[in-house]
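Only one protein chain is missing from this complex, and each of the others stays in its spot.
Order as written gives the chain letters A, B and C; numbering starts at 1 within each chain.
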């Protein structure tokens, strides 16, 4: 898994590519989120378009990222969820927990 | 497999890293050798220190590289063969076909 | 005679695999490749492959993590059988077993934002039948079955 990170209008956009699964991908995601928070970011947008596989550990990391951000007064929103990721978040009733967007500009303006 | 290529005193040094095995690594090696020859190189030095696995297809590519170079009036020599590669070339009586070196400078000066 | 492995034959109608791997998460992808190969042969749909893949990943992750405590010396056995009718998977670990009834419900409001505890739910959602049993040596044995070629309505439960 690779994570591309860029900043637009003070929003940190994280774009993981590949598998967010137990062992490697989940840890990489956690590190990237923590890095952005350490750098002082309070507006995080996670673009999931490039996620090919996610498992329960990956979902757990999404939830942890969400609660960590909230606890720190930062906001985490999700962008471009592939249908399979939507399915997987729906099964565990998490889809409504997250604020999700289809369009990057719309997401950026929402913060 | 990745191949790093650099030039020292008109000698093209090719440094493959990883597996020279059927399907991917063998083709990558062939392409790199052909590329160097197309670029006009006549002195090629193949550093095998980074080769983790080689199979008969990889050995076949070494032999093809040798004959292609010879047919074109270029020279191909080998550098830093791991013990396992030496074993494998010995089994098929190829070790004496190649001029091999331990030391890069010595190899470069030999051309 | 040199050999007596007595292997299962290569059938046109049933794909089988039997593997034992050490408790490393990288091995999940290795086993996953074998399942994918078997599913390819029976032309399972992309949706079916996706859910079975998820179930197997979760089952292996549990075996490696909770069963074998990430101890690479402990092993996980996986047997699979795939036909046009369905997929049967058996996963066995060398752990101490557990009582599935005692596992907390990840959909309970107090667990909704828990960082873990969703694997079994995903497995049950993805497969048609899930059975957990103590293994012969005290570890966990998990049996999974999913019918293939079922109606689309059934397949896309999750969506």
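One rule holds in what follows: contacts are C-beta pairs under 8 Å (C-beta built on N, C-alpha and C of every residue); 3 or more make two chains touch, one makes a residue touch a chain.
Because the structure is predicted, anything quoted here is derived from the model rather than measured.
Peer 1: Among the chains included here, which ones are touched by the excluded chain in the whole complex?
Peer 2: Every shown chain touched by the left-out chain: B, C.
Peer 1: Out of C:40, C:70 or C:105, which touches the unshown chain?
Peer 2: In the full complex, the listed residue that touches the missing chain is C:40.
Peer 1: Spell out, residue by residue, where the missing chain touches chain B.
Peer 2: Where chain B meets the chain not shown: residues 21-24, 53, 55-57, 59-61, 63-64, 66-67, 83-84, 86-88, 90-94, 97.
Peer 1: Identify the residues of chain C touching the omitted chain, counting contacts across the whole complex.
Peer 2: Looking at chain C, the ones touching the missing chain are residues 2-3, 5, 7-10, 15-22, 27, 30, 33-34, 37-38, 40-41, 75, 77, 79-81, 88, 90, 92, 94, 129, 131, 136-137, 143, 145.
FYI, only the chains that are shown with their structure count from here on.
Peer 1: Return the chain whose centre of C-alpha atoms lies at maximal distance from the corresponding centre of chain C.
Peer 2: B
Peer 1: Between what two chains do the most C-beta pairs come into contact?
Peer 2: Chains A-C share more contact pairs than any other pair.
Peer 1: With centres defined as the mean C-alpha position, give me the chain A-chain B separation in Å.
Peer 2: About 45 Å separates the centre of chain A from that of chain B.
Peer 1: Would you mind pulling out the distance in Å between where the CA atoms of chain A average out and where those of chain C do?
Peer 2: Inter-chain centre distance comes to 27 Å.
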